[in-house]
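Note that this complex is displayed minus one protein chain, with the remaining chains in position.
Per-chain residue numbering starts at 1, and chain names A and B are given in the order in which the chains are listed.
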Amino acid sequence: MVNVTRGFRSRRFATDDRLPPGQYLTDGFPVLSAGPTPAVPQDEWSFMVRNGGQVLRSWAWDEFMALDAQDITVDIHCVTRWSRLDTTWRGVAVDDLLADVDTAAEYVLARSYGGYTTNLPLEDLLDGKAWIAYEHDGEDLPPEHGGPARLLIPHLYLWKSAKWIKSLDLVEDDDPGFWETLGYHDYGDPWREQRYQGD
Amino acid sequence: MTARRAETATASTLCLRVEDWNGHLPGQHVDVRLTAPDGYQAARSYSLAAPAAGGVDGVLEITVQRLPDGEVSAFLTDDLVVGDRLELRGPLGNWFVWQQDDPAPVLLVAGGAGLVPLMSMIRARDRAHIPTPFRLIHSVRTPDDRIYADELERLAAQPGGPSVTWLYTRTAPQTDKRRPGRLRPNDLNDGSNWTLDAAPTCFVCGPTGFVEEASNHLLAAGHHANRIRTERFGGR
Partner (left out) sequence: MTEHRDGNSLAGALADIFAAEITSAQVQCRACGLATTLAQLLVYGPEPGYVGRCPGCAEHVLRVAKTPAGTWLDLGGSTSLLFSTMAPSPTGAASSARTGRVSS
């Protein structure tokens, strides 16, 4: 340990068995962004499922709102060490969006308005583990938190829950996304503290 | 830290003695890094507020604005005591810097705590008795939010001293003719030769939104983009 600053304490205080290792609890909802918040009006929004550049499914906002939605209460964990418990969302299960899609792909590259990307194993998006969410706390999802709609995949660090989601691209290879090409983990399980490559 | 003094209700200046400091340029900053016993670290950038004082061991000054929920700023303004040691890196940055041998007049535009690196320029000019014309425009919420106000008034009253104007966004002194409010184009383009004839080098520093507005006003007034140097420290 080098150069400990006298009197300085980290914010890692809570020991709650719902907190993954190295995380602290926060009441707020910090905004981390890697770029300007994209302005995507609902009437210009669309969401696609693609495979090899081919559009398999596509929804406009009204079509998306007509899909069966679920209310979701989950804990979320950010790689920058804050966690929030019992956050509430409303959105469409990815299972429903990928129903009847026949693919040999094992991975997904999530793409966002504004150019952000993140890579995920396809199986992690299925079986009720991931949603495209468009409400938070009973309100329309605010733009700074990813509105109109974001991916919500709470069992992985929050950078995997791509804000401003635009498409899920089914791919054969696990090609790293925006943060994964800059030292962050390809999978990102908070319970195994998979923050960085090699963790 | 050798001393700390309050500048306003929420801002404090810290004096830091550093072994073997080789000096720095007006406008440069340092990164301060705090380390907790469990290894957690937090780092922030702070502009140097003055030329280094002292001999081989430089005495540096940084002015810290205490932010609500500011993990580092609250520690530096509330918890650090004289005699404590800090880890810092610097001097940093070579672009947002006033070259003292540049004869061009200098227009300084500051929003809030964005005055700190510009004050370093004003103090460097004063200590080296440099005649380059300086003009400072400092935007603050209320008169109580002015940092370095007494020193600036004293410098401005001296022959050849800098011209200093305060703009108030919320509450102005009764004697102030300007209606309180955000920066307006004619705040920076008042018809004097400062705007164009003198072709000043412009240094703009403050919250990101303020810097965008101020530099847009300067461009609209005819200043050349390559004469405007900006430093944004985030926020709205």
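We adopt the following convention: a contact is a pair of C-beta atoms (placed from the backbone, for glycine too) under 8 Å apart; a residue touches a chain by one contact, two chains touch by 3 or more.
Remember, predicted model here, so these are calculated numbers, not experimental data.
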item	value
Among A:Phe8, A:Trp45 or A:Trp159, residue touching the chain not depicted	A:Trp159
Per the touch definition above, residue among B:Arg5, B:Arg85 or B:Arg141 touching the missing chain	B:Arg85
Residue among A:Gly7, A:Gly52, A:Gly128 or A:Gly183 touching the omitted chain	A:Gly183
Residues in subunit B touching the chain absent from view	1-2, 16-25, 29-31, 43, 45, 57, 82-97, 99-102, 208-209, 229-236
Contact footprint on subunit A, counting only the chain that is left out	31-37, 79-80, 115, 144, 159, 179, 181-184, 195-198
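As a convention for this text, only the chains that are shown with their structure count from here on.
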item	value
Contact set on subunit A toward subunit B in their complex	1-12
Subunit B residues touching subunit A - in the complex, by the definition given at the top	33-40, 42, 71, 75, 79-81, 84-87
